[in-house]
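One structure follows; several queries about it will come next.
Only one protein chain is missing from this complex, and each of the others stays in its spot.
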Amino acid sequence: MTTLMTLGVLAQVGSGRIQGGWGYVWSCYGITVAALVLYSLSLWLRRPQAPQDAKE
Amino acid sequence: MTVRIPDTNPLAMPSLSAAPALALHDVSKRYGRRWALARLTYALPAGRSLLLTGHNGSGKTTLLRLVATALGPTAGKVEVLGHDAVQERDTVRREVGLLSHASFLYEDLTAQQNLVVLARLLGHPSPGDVADTLLTRVGLGRRSDNAVRGFSAGMRKRLAIARLLLKAPRIALLDEPFGELDPAGIHDMEGIIAELKASGVTVVLATHLVEQGLTLCEERLHLQDGRAVAA
Amino acid sequence: MNKLIKWGLPLAGLGVLAAGWWLGLAWAPPDREMGDVQRIMYVHVPLQWMAMVAMLLNFVAAVSYLLRGNASWKLDSTAESAAEVGLLLGTLGMVTGAIWGRPTWGVYWSWDPRLTSEAIMLVTYTGYLVLRRFVEDPDKRATWSAVVAILGAINLPIVWFSVRWWRSLHQVQSSPKTVDPQMVLPLRVSAIGLLLITIFFLITRYRLALAERQAEVALPDALPEASGSVVSNAHKVA
Partner (left out) sequence: MNRPAPIGLLRATLALLRKDLLIEWRTRARLNAIVFFALATLLMFSFALGPDTRLLEKNAGGYFWLAILFASVLALGESFRVESENACMDGVRLAPADARAIYLSKALGNALLLVALGTLLLPVMVALYGVKVVTGFVDLGCVLLLGSLALSAPGTVYAAISSNARARDVLLPLLLFPLVIPALLSAAKATTLVLQGDPMNQLNSWLGLLLGFNLIYWGVGFLLFPRIIED
């Protein structure tokens, strides 16, 4: 993390702090949520076909 | 082809151990989703020879490969001359010789080199001489410097049996030894098997040629779908 | 218990994760240098942590599998589920890291040792899962993939070390920095939430793998009992 922050400083020489950038933030959270939902869906689709004795 | 089986092998005497030559305890073997052997229990008394019969895919080859320790059992226990085939694998490997569908021959080496490789692995002090002697015995003396790639099926079989004889096994596992042989070759192979038996080697023979097999073996095991059934 | 895992775990995980993210997005202050972009940390870092946990689990399961004498389908299934879940979380971690890199570094990718090791880790475990697909025999698949998992895991520290060396001439040494305590809390809460979800994924995927294994290795008495009674007298012919 500290590496990232230092590099962040370097990338922003002279301009101070990064303004805005909420688009990046929302896309990160969005991609993560979407992937987790898709993976849950794939787990559900691949669910084992339970034999009669198991309660399902 | 005249084959003299060395009768100087002190290990090849059948009465040395009272343990059955071969004992299968509830043995199963799975290939992927298919069960090649299913809960097979069988014992071959010492000094007897066994004929394995059954259709293609009935488990004969699997059984031989289990005894040879080429495969490990999925469940159950295989004992060869009283040695566990999993725990004492190397001991069992020294006692058994396998003549399989696959010839174990390097196509790019000559007949002689193939035998020399094995003789070196077995620790023979003069591998070249041993190989030459055996090649003459199986009637390949004049082809010994030819690459195996040019060999006919019958010649490969002869070389493969020379490979087996080189190991001087106490148990010879023969998987379809008559396959791909002409009538003369079949006759020669019968001679080899008879001589192996005469020198005290336990022979386990898997073959479609039940007639030949019955004259050579005292015991019979018929397999169907990986199980023993009445023939 | 089963119901608790099936519903309680993911719901609790979602709740905690939502709380953590809310704290991170709305409550925590923006970073002094990176501003609001730094809020990516609350999704990126927990993903990386959980990917590491999953890969560690895969390694432990692979080693235990090889140390056990007989095939343990539970360990094999654990390894498979951990690799898949780890690959998912690791990929997400890398994608979010790259998105984060764009506003801070100006590029999506830099040959940073951590990023490079992670990319190699993802390729390694992709290879691991591909290998599992290409081997039909369950015993061989389990053994071989355990070997691949161990070799691949040993490789990661070596990669990290060598890339750090390789880059050392160009990289500016980073200095440790204190993180605002108001950033620590949302990070921890998000991590716990994601941990619960990861555990849920692992358990679900594990059950799936175990069911597949058990279908593959059903005991032979599931076969039709083909005249089993004659076995004892079948071999006397002579």
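Think of it as A, B and C in the order they're written, each chain with its own count starting at 1.
FYI, a contact is a pair of C-beta atoms (placed from the backbone, for glycine too) under 8 Å apart; a residue touches a chain by one contact, two chains touch by 3 or more.
The model shown is predicted, which means the values in this text are computed figures rather than measured ones.
The undisplayed chain touches these shown chains across the complete complex, B, C.
Of the candidate positions C:5, C:66, C:195 or C:217, contact with the unshown chain belongs to C:66.
Here one chain is not drawn; of C:60, C:135 or C:185, the residue touching it is C:135. From the set B:28, B:49 or B:113, the residue in touch with the chain omitted from the display is B:113, counting the whole complex. Remark: the omitted chain is touched by one listed residue; of C:107, C:123 or C:218 this is C:123. In the full complex, chain C touches the hidden chain at residues 66, 120, 123-124, 126-127, 130-131, 134-136, 139-140, 143-144, 147-148, 150-152, 154-155, 158-159, 161-163, 165-166.
Residues of chain B in contact with the chain left out of this view: 6, 8-11, 68-72, 89-90, 93-94, 96, 98, 100, 102-109, 113, 117-118, 120-125, 130, 147, 163, 166-168.
Everything below uses one rule, namely that only the chains that are shown with their structure count from here on.
Distances from each chain's CA mean to the overall CA mean are smallest for chain C.
This structure's chain pair with the greatest number of C-beta contacts is A-C. Centroids of chain A and chain C (each the mean of its C-alpha atoms) stand 15 Å apart.
Centroids built from CA atoms put chain B at 60 Å from chain A.
Interface residues of chain A facing chain C in the complex, by the touch rule stated above, are 1-12, 16-22, 24-25, 27-29, 31-32, 35-36, 39-40, 43, 46-48.
Interface residues of chain B, counted against chain C in their complex, comprise 28, 30-33, 35, 38-42, 51, 74-75, 214, 217-222, 224-231.
Contact residues of chain C toward chain B in the complex are 136-139, 215-217, 219-221, 223, 226-228, 230-231, 233-238.
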